[in-house]
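Since the structure comes first, as structure tokens, the remarks are kept for the end.
One protein chain is absent from this view; the other protein chains keep their places.
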Amino acid sequence: MKPINVTVWGEYRHEKTHKAVSDVYPKGMHVTIAEGLQAYPEFAVRTATLDEPEHGLTDAVLNSTDVLTWWGHMAHGDVRDDIVEKVAKRVWEGMGLIVLHSGHFSRPFKRLMGTDCSLRWREAHDKERLWVVNPGHPIAQGLPDFFELPEEEMYGEYFGIPQPDELVFVSWFTGGEVFRSGCCWHRGMGKVFYFRPGHETYPTYYDENVRKVIANAARWAAPTLVSQFTRSANGPTAPLERDRVTG
Amino acid sequence: MKPINVTVWGEYRHEKTHKAVSDVYPKGMHVTIAEGLQAYPEFAVRTATLDEPEHGLTDAVLNSTDVLTWWGHMAHGDVRDDIVEKVAKRVWEGMGLIVLHSGHFSRPFKRLMGTDCSLRWREAHDKERLWVVNPGHPIAQGLPDFFELPEEEMYGEYFGIPQPDELVFVSWFTGGEVFRSGCCWHRGMGKVFYFRPGHETYPTYYDENVRKVIANAARWAAPTLVSQFTRSANGPTAPLERDRVTG
Amino acid sequence: MKPINVTVWGEYRHEKTHKAVSDVYPKGMHVTIAEGLQAYPEFAVRTATLDEPEHGLTDAVLNSTDVLTWWGHMAHGDVRDDIVEKVAKRVWEGMGLIVLHSGHFSRPFKRLMGTDCSLRWREAHDKERLWVVNPGHPIAQGLPDFFELPEEEMYGEYFGIPQPDELVFVSWFTGGEVFRSGCCWHRGMGKVFYFRPGHETYPTYYDENVRKVIANAARWAAPTLVSQFTRSANGPTAPLERDRVTG
Partner (left out) sequence: MKPINVTVWGEYRHEKTHKAVSDVYPKGMHVTIAEGLQAYPEFAVRTATLDEPEHGLTDAVLNSTDVLTWWGHMAHGDVRDDIVEKVAKRVWEGMGLIVLHSGHFSRPFKRLMGTDCSLRWREAHDKERLWVVNPGHPIAQGLPDFFELPEEEMYGEYFGIPQPDELVFVSWFTGGEVFRSGCCWHRGMGKVFYFRPGHETYPTYYDENVRKVIANAARWAAPTLVSQFTRSANGPTAPLERDRVTG
């Protein structure tokens, strides 16, 4: 079986400047996320980060990526226009995109949503409980009815997104808020999944359920068979019922 | 009753350079579209065009517009970045947007969809028959089961859009194609309607059914009561269950 | 302006046998719900109850009802087959249906959903906080970002419904659960809204926000203009392109 090629993209800035972050993720958050996926034999995983040339997302990398995961926070504005456009175009062609936590404000996500992607938030020691609201969905496979993260940042509604094509998780927070925390969209031939958890000061990406969700999402978002779809991009198309059209 | 303020935006270039167009729309397509709406007492209609300062879409105009209609074709690239962003932002705040025909490739539409919005096409004397596939939808009110346009440009599938939140019309063409020709989406608090017909060399915007659809769509897309919605844009939000959250 | 004819249907059994219920709703829950709607001038409101002949839903009543609200709990099984079918048929023709609280297990709701409509529940003194997740929706008009009910029964996910066409509210409960508490669907030409709150021992239907939601929903669910839609019910239909089809 051909592996699913996953590229784990990380901003990788907090880890170099905030001890509270490097204590939790000494090799970088992207490495921890990648390790979670590497536990599954069907994935071939590599990483890319903001400060590499072309943010690590050269044409060669993007064109051989089946699923791209994206975590960014403090430096969304440093992501280049042309890379944002290339990521969007690859999604339209079929590449999967998994956007994590503060990536709700990342440029590729906003580009693909067409909305402002704003939300309510609070950095405090909330508990988050994620409820499965779509138990037949591939991304919920193998999960219990709900699972908990003992400490997380709070994100609350209203979340400024287009209504998800498929809603998989809704979160409950100790502080009294709710959030649509697992959301699916289709854009062109590609799939997009937003998954809420993952504040940089908490060990969220070591959590077994979180890792299972990301793996499920990577499997769901991977392009399947190559479609024979061809787009008549280079000009007008001839009528199929030739005797019926003049001009 | 307060009127619904509609601004009819037209590129207004073909009409100045192509006799085949000015023969059909001597005052400009935007004027004909505006006249169609003015027949209904609930609308207060004005027009704006590309070559006016700020494309006629100053802050004063946009902020007092309930519904914006958009027809453009040969000069999509001349629409300024900042105006595109302002239109998108106004939609998120609740302004309705009705995108007509070749506006499928306009910058505001692509900005709000997050897809490439490509399609199959042919300039020929096809007949278009628009079928109502959602007869309970407000935009279909007062229409027969289908209606016809004796001559139109053909647009065919695959149309590169996010799946519409509500699909109202599907078109049949003599040449053998089909098209999702009336599509609704929600973006933030605003509504977007794409309506296919309206090639510049045909008298489509004089057609009674086309005018009824545009009027229905303007009524549907108009913001209703002002919501009390407030966005905690300026910083974190306090917990509602204060005794449960620390940090 | 023609009024919107609302028929408030109540099971009206608990109120006769449970003092805890009649203490809160001495005239019956349906009367309290009706009074909430009567405060708005656009509604013409009447009531109907299970133990009336034909459950109060004669052809004359149903055919002159624009929006039907439904509260039932202990006697879902006593609702007659033929009345369930008539309600479903009227929805397909355009009548709005607002299903309240324990009506999630009512026969008309299950008939229109095609799912089992099961959920998680607990009768305890939970607090419910309803978050608006769709602030541009007509049913959310005039509401704050969230509102609270100090005591309610808990309903939790997974809620066995088809994914709502439009999700308006998500509830947070003190006990740790979440629930999709305001859900819209379209069935034929009619609209269906499910609204969670309303356990019979709490004064929920006196609450100002709850009353506003039910009134907003009745306005949203009311049929608009009569469509010219005609269904070729009595046999095959002739081709529109007669020279192209043989046989």
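Letters A, B and C mark the chains as written, and numbering starts fresh at 1 in each.
Note that a contact is a pair of C-beta atoms (placed from the backbone, for glycine too) under 8 Å apart; a residue touches a chain by one contact, two chains touch by 3 or more.
Predicted model only: the values in this text are computed from it and were never measured.
Enquirer: Which of C:Leu50, C:Leu68, C:Ala88 or C:Cys183 sits in contact with the chain that's absent?
Expert: Answering carefully, the residue with contact to the hidden chain is C:Ala88.
Enquirer: Just to verify: which one of C:Asp82, C:Glu123 or C:Glu208 makes contact with the chain not shown?
Expert: Selected residue, touching the omitted chain: C:Glu123.
Enquirer: Which of B:Phe159, B:Phe193 or B:Trp220 touches the chain that is not shown?
Expert: From the options B:Phe159, B:Phe193 or B:Trp220, the contact with the absent chain belongs to B:Phe159.
Enquirer: Out of B:Trp70, B:Tyr155 or B:Trp172, which touches the unshown chain?
Expert: The single option touching the absent chain is B:Trp172.
Enquirer: Pick out the residues on chain C that sit against the missing chain.
Expert: 88-89, 92, 111-116, 118, 120-126, 154, 156, 158, 160, 162-163, 165, 174-177, 185-188, 229, 231-233, 236-241, 244-247
Enquirer: In the full complex, which residues of chain B touch the absent chain?
Expert: 129, 131-135, 145, 156-159, 163, 166-167, 170-173, 176-178, 180, 244
Enquirer: Contact with the hidden chain only, please: which chain A residues?
Expert: 94, 129, 132, 135-136, 138, 140-146, 165, 174, 186, 188-191, 223-225, 227-230, 240-241
In this text, only the chains that are shown with their structure count from here on.
Enquirer: Out of every possible chain pairing, which has the most C-beta contacts?
Expert: A-B
Enquirer: What is the distance in Å between the mean C-alpha positions of chain A and chain C?
Expert: Going by mean C-alpha positions, chain A sits 36 Å from chain C.
Enquirer: Roughly how far is chain B from chain C, going centre to centre by Cα mean, in whole Å?
Expert: 32
Enquirer: Mark out which residues of chain A touch at least two other chains, giving numbers and ranges.
Expert: Only 156, 158, 163, 176-177, 244 qualify.
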